[in-house]
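Here the structure comes first, spelled out in structure tokens, and everything after it is commentary.
Removed: one protein chain of the complex. Kept in place: all other protein chains.
A and B label the chains in the order they appear, each numbered from 1.
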Amino acid sequence: MSDSTAVAHGAAESAHHEHPPYQRHHFETVAQQFDATNFAMWLFLLTEVMFFGGLFTAYLIMRNWYYPAFVEGSHQLNVGWGTANTGVLILSSFTMAMGVWSAEVRRKGLLVLFLCITWILGMAFLGIKSIEYTEKWEKHHVPGIHWSESSFLNPRSDPEVYKEYHDKPLAPDMADKTEMYFFLYFAMTGMHALHMIVGISILTFMIIRAQAGAYTTGHVTYVENFGLYWHFVDIIWIFLFPLLYLISRY
Amino acid sequence: MSDAVTIVNLPDQSTARIPKMNYLSKENGLLSWLLTGDHKRIATLYLISITFFFFIGGALAGLIRLELLTPQSDLVATDTYNKLFSMHGIIMVFFFLVPSVPATIGNFVIPMMVGARDLALPKVNLLSWYLYIVAGGMMIYTMAAGGVDTGWTFTTPLSTHYVNTHVITTGLAVFVAGFSSIFTGLNFIVTIHKMRAPGMTWFRLPLFVWSHYAASILMVLGTPVLAITLVLIVLERTIGIGVFDPAKGGDPLLFQHLFWFYSHPAVYIMILPGMGVISEVVSTFSRKRVFGYTAVAFSSVAIAVFGFFVWAHHMFIMGISNYAALIFSLLTMLVAVPSAIKIFNWAFTLYKGSITFETPMLYAFGFMGLFTIGGMTGVFLGATGTDIHLTETYFIVAHFHFVMVGGMLMAFLSGIHFWWPKWTGRMYPEKISQLAAVVTFIGFNLTFFPQFILGTLGMPRRYASYPPEFQILNVFSTAGASVLGVGYLLPVLYLTWSLKYGAIAGNNPWQATGLEWQVQSPPLTENFPEIPIVDHEAYDYEWLERQREKEVASVG
Partner (left out) sequence: MSEQNYELEHHEGPHIVSPFLYLAILLSLLVATGLTVWMSFIDLGEWRIAPGVTLFWNPVVALAIACTKMMLVVLFFMHVKYSPKLTKLTVGAGLFTFIVLVGMTMADYFTRAWGRW
């Protein structure tokens, strides 16, 4: 190398000697590694935004076209369970953020505690979702596989929902479109649940590693980046909840 | 094209040797390749893989052109013909063009260009290659099982309701390939932002890096929409959901909106890296800095941004509202401007430069002419009035082959030849490569120019049989395709030959600027012995001169 492209002798040598074990060799400093991986996780979340974006586009168009069907379809969803799930996820976001804080202040016990609570809340969300899905199956509201429109052609045949909302019977061609609503319900919440399952699996692995002390020696990157993913999944639900459950309950 | 005028500067062949320590010799064995994190090895793996798929796609093209020699559907049945052009399109777009320059040359060269030891996420880089291989395997299976015949565009409701072919496996294969692309783009963006060497400011980066940055933004933001669209297609075919089915209240056009939201930026994903190659090659072989660096850099980003606003120009006749057609047509006119800016800038780079005609430069000239024609015809198609008559004819086929093959494939070959000495440490044989470039250019024009005429005369695309008055032009086109095939086969042969018998290249056979040319060929695994500190602008040939003066002085 000639003079005008000088070389970083001293720094490279000392950097090599003093870099922590968790710093990868292609990074010059830990700060660079943290920044790069953090940015990478944000970019991945952008891809997730666009991935769900396609589903949201389909939803918005179909809701616009078939509003009465969407209203009556959403009456079939239990507001109590939906609100509970929203609360569960928001709480889990809080505990996840607290987990990241614990890693930053290097308190291993707290970190493991918060990660475990987050895990439990995540499982609770999936539990409630499975109760809801089972109910949908029992009522023949699973499009394509186990479907019947009778609750929309004749709302009185479903007394539980009828006494809350007194829905009018839908014309046959509009009642057909409730299948579209339920398809989007299952597609969007199912895709979301899939992301939750992936998150919980990674969380399981992280709890084990956290217990071994991997994240409380200054290497918060993993926890911080996973936290970003978890919060993102929460944000998706923050939008799914009003769009699917709260279309019109008056 | 006199061989006395050349900028090639090789070391003395009687004493030159390939450097003993380099990324190829560092480790041996299959696992050292299959579990590598080294971006240069991954680039090599990609190069072999995409070449393999290129020839499969090319063979399919050969069969298409053979069928079209005669007006009747006599070589293959019509259904088979549909499968041929569908598989040709899918393989060429998703398994060749999208990863062509980024995953091979980009992977190899970008860390060196920014002054880093590797990409930001080496394991993600390897994952990206494995996803490509898995997707490729699924594609091979699909072909063996009978293929898909919906066209590469999977238009609904044909693909969801009316065909019995392997739409689902193809859709899933493309889904996996999409994630391969996303991870490559993600890696590039992080690397370019966070791994630049000290002194390497944004505006000292080679324009190759800028164009890959722009393409990577498109990959990261656009490809996921394709992914969800394919998921919806698969769900529609399996469970029978009606989101694209009018009978169930869906809209087939929704599929097209979502599909083209990715597939239009996809064409920019395909071309931008090629334009980056051309910037490097034109500068090196005119010995002149790229004219209007800032304009070229910003035009890459502008193409990326505007590329997101124009997708419905693929849908003018499909039933979108006239008002939407108006808006999208207007925006399409705007998106052509940044591409034109680049062509002007390259032309002004050539002006008063010291031009030599080595192979990469021949391909670059081919690119500039053919891409201009292809791009111009794109503008014709962007106007709704003309598009109504020309769409779904051979005019469209000619348009996209001019930009993709005459443009992108030529840029890819230009880049492969340009960086071959750095990649392998050896030079390719110049005379035969120049011949191959000329043969390709002639073959290309003979193949695709008649298709513009066919399109304006009204021959529809995707038809196995056609009215007899179109035969003569089809025969020209097929003749050209044979020439083109020869032109593409030659590089595989002589490049492989050069691995053993090529001249030793030395560090900088082209006397090019750029950090990658300051290190040995082939490079060390860690690229630089020490991270460089950059204090010169991109394409600074005076700096290069001073380097060489100093070198001579120190040897004495």
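Annotations
Note that contacts are C-beta pairs under 8 Å (C-beta built on N, C-alpha and C of every residue); 3 or more make two chains touch, one makes a residue touch a chain.
All values reported here derive from a predicted model rather than from experimental measurement.
Annotation: of A:Y22, A:F94 or A:W147, A:F94 touches the absent chain (contact as defined above). Contact with the chain that does not appear here is found for just one residue of B:Y268, B:Y293 or B:F308, B:F308.
Among B:V134, B:I320, B:I355 or B:L435, only B:I320 touches the chain left out of the display.
Listed for chain A, the residues touching the missing chain in the whole complex are 8, 11-12, 15, 28-29, 31-32, 34-35, 38-39, 42-43, 45-46, 49-50, 53-54, 56-57, 60-61, 64, 79, 83, 86-87, 90-91, 93-94, 96-98, 101, 104-105, 218, 220, 224, 227-228, 231-232, 234-235, 238-239, 241-243, 245-250. Seen across the whole complex, the unshown chain contacts chain B at 193, 196-200, 217, 221, 225, 253-254, 257-258, 261, 308-309, 312, 320-324, 327, 531, 533.
Keep this in mind: only the chains that are shown with their structure count from here on.
Of all residues in chain A, only 1-9, 12, 24-28, 32, 35-37, 39-40, 43-44, 46-55, 57-58, 61-62, 65-66, 143-145, 176-177, 179-180, 183-184, 187 touch chain B in the complex they form.
Of all the residues in chain B, the ones that touch chain A in their complex are 116-122, 124, 182, 186-187, 189-191, 193-195, 198, 220-225, 227-229, 232, 235, 239-243, 248-251, 254, 257-258, 515, 518, 526, 529-536, 543, 546-547, 550-551.
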